[in-house]
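Complex shown without one protein chain; remaining protein chains in place.
Presenting chain A:
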Amino acid sequence: MTPFPSRSHQWLSSSPLDIFTFLLLLLLTVFGNTVVADTYKEKLDLQPLPGQFLLASFNFQSHGPIEAFNKQMFQLFPRSLGQILQYTHTRELHLRFALGRWDSELWGAQPGNGQNAGGTGVETWAWVEADNEAEAEARWTALNNALSGLFCASLNFIDSTRTIRPVMSFKPTGDYSKKDKSRLFLLHGSLPKEPVCTENLTPFLKLLPCKGKSGISTLLDGHKLFDASFQSMSIDVRPICSPHTETCDIEIQQTIDMVLDISRSLQRKDSPVPRPRDQHELICDTSKPYASNEYCYPMDNSVDLPWSLSDLFGRTISGGCPLAINPPEKGDEAPHVCIHAPEKKLKTMQTLELAAPATSQGVQPDLNCYVLKENVPFDISFSKQQPPISPLRQEPLLYAERSFTGHGQEHGGVKTVLRNPDPVDSIGVVYLESLPWFMKPYLHTFKARVLSASDVREEDVILDLYYRPALDRKRGTQLEAKLIVPPNSVVILTYDFEKAVLRYTEYPPDANRGFDVASAIITIPAQRRNSNGGKIPATSIRTTSLLLSLPTPDFSMPYNVIIFTSTIMALAFGSIFNLLVRRFVAVDEVQRVDLKGKVRGLLGRLRKGKTE
C-alpha cells in the first residue's frame, strides 16, 4: 500500500487531471490524517495468437481499506457501484459481458484461466449477505435492478426464472470469516440474448479512475472493441484480508479481453466500408489444380501482417494514468504494457516514443514489458514477416462444445463433448447448465459416453449430480454434474428435452428466431496432477450459447381462435341440450308450418289489411 504524500512528484505537472488529483489529495489530507490511500494498477497484456489474431488483455485493479468503504469514504473505488453494493449487502460481485466465441482449437487456453470470461451476453453472480433465502432474493433483485441502470444492460430481466443457486460450481474468491460465510447466499443469473455494445462500455470506463482519458484505457474504443472476434468485459469486487495484519481490503478488478482479427482491423483502417480485396492483394495458393490467372484460392496466414497498436486500435496510448504510475524511488515498478510473443518475433518489434522498459525485462526471453510515462504517447509496431513466425499457444486443459441434436420443434437433445487432451492425467470438472423453463429436460435420459483407448466404465465418469427441475413460469432448470474426464479421451454428455408451447404473449417479437439458452459453465477446480503432482489452477470454460426454436402459434389469431372454439362448444352444447330438453312427437301430430305456409300466411294478412 502506498502512503499518499509520496505522490507529491505529480503536483508539479499541469494537466487538468493532475489538478484534480491534487485537489483529491488535498481533500484527503485535510479530512483524514491517518487515511491509507487506495492503490491502483493497470496492465495491458498483448499476445499474438495463431491465425493472425491479437489478444489484448486489459486489467485494471484497485485496492482500498474496507473500513473506509464501509463508511462510504470512496477514494478510487467508484462511488456509484460502491453504494449499490452497500445498499444490497453484496459482499462479492462478478459481472461479465461477453460477445463472440473463444476458439480454443486455434487460440489455445483462455487468458487468466478463463476466470474473467463470461458466457455470451451478460452473466452475473454475487454473494449476498442475508438472514434467509427470501431476503437474499429480494436483495439480489434490487442489485440487478441497480446494476441494470448503472451499466445500461437489461440486468433487470434476471428474475426467478433466470436465477440459479449453484452448489458445486462457484466458490467465493474473497476472504470471509466463518460467521460471515454462513450468512452469504450465492445467486447466479445470465442473459444470453443481451447484445453487449458501446452503451455498456461507456459506464464500464467511467468506473476507472482515469475514465479512459489516459493510460492503457485510451485504447478502448467501442468501434474497435465490438468489432473484435471475441471480447469479454468483467468486473469483480471482493474483500481481501491479509492473514498477518488482519486488515481487510476491498478489491475491484475490471478486465477486458479482446481478440482482434489483425487483417480485418487493417482492412477497416484502409477502407471503413468493407469491400472485396483487389486481386493483386490476394496471395493465391498455386498448388490448387485450378489455380490460374482467373481463379485464385486465397491462402491464409502465409505472411505475418505488419501492424502497430495505432493501426489496430485507431490511436496510441496517450501516456500513463497518473494514479497508476509508481514513484520512481520505489524500486518495484509494475509494468503497464507487456507483450508476450516468441523471442524471434519480439526482435522485429519497434517502439514509438519508447517508455521505460520494465526492469523485469530479460528474465523471460519471450516477454517484453514497458512502464508508461505520463503524457508520453506509446505505440509498438511489427513489420511484415515472411514466412510467418508461429505464435505461442498454450494447450487448454479441456475442450468443450455443446450443440442441439434432433429436428423439429417438439423434442430435441443436447450433446456436450468434453475432450481432455492430456495424455496422462484425468481431470475433474463440474458441469453446470441453467436452462429456461420452457426447455424441459428428461434427466432419466442423461447419459455420459466415453470415447477412449483405455477401458473406462461410463458409471465412473459422473461422480455426482445435482438437479433442480424447472417449474413452469417460476424457475428454470439447474443441472450440475461432477465429472471425471479420463486422459486423452472424450466424454459425451447427452440428454433429451421437450419444447414447451408458450402463451402467445410470452413470445418475443422475433419469435421465429428462437430463444437463447445460456452457455454451459465448466469449472475445473484447482487440483493436483496424479502423475507428477503438478498444480492445475482453477479454470473455467464457457461453451457457446444455443438457439432454441420453439413451436409458434399464429400470432394474428386470438380473436379467430376464441370465435372458432366457442362456436364448436356452442354447437356441441346446443345439439346435446336440444335433445335433452325437448320431447318427441310424431310428424303428423303437430301442425308443421313450413316456409311456404309462412309466406302464404303473411301475404294473407297483408291482403286482409289492404281490404280493410
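Quick notes on this structure:
Heads up, the rule we're going with is that a contact is a pair of C-beta atoms (placed from the backbone, for glycine too) under 8 Å apart; a residue touches a chain by one contact, two chains touch by 3 or more; residues count from 1.
One rule holds in what follows: contacts and distances are computed from a predicted model.
The complex includes a chain that is not drawn, and of the options "PIG-U-domain-containing protein", "RecA family profile 1 domain-containing protein", "Ribonuclease P protein subunit p40 isoform X1" or "Queuine tRNA-ribosyltransferase accessory subunit 2" the UniProt name matching it is "PIG-U-domain-containing protein".
Only one of A:134, A:273 or A:585 touches the absent chain when the whole complex is considered: A:585. When the whole complex is considered, the residue among A:55, A:68, A:201 or A:502 that touches the unshown chain is A:502.
Touching the chain that is not shown, out of A:444, A:457, A:535 or A:608: A:444 (per the contact rule at the top).
Within chain A, the residues in touch with the undisplayed chain are 407-411, 437, 440, 442-444, 465, 467-473, 498, 500-505, 551-554, 557-558, 561-562, 564-565, 568-569, 571-573, 575-587, 590, 592.
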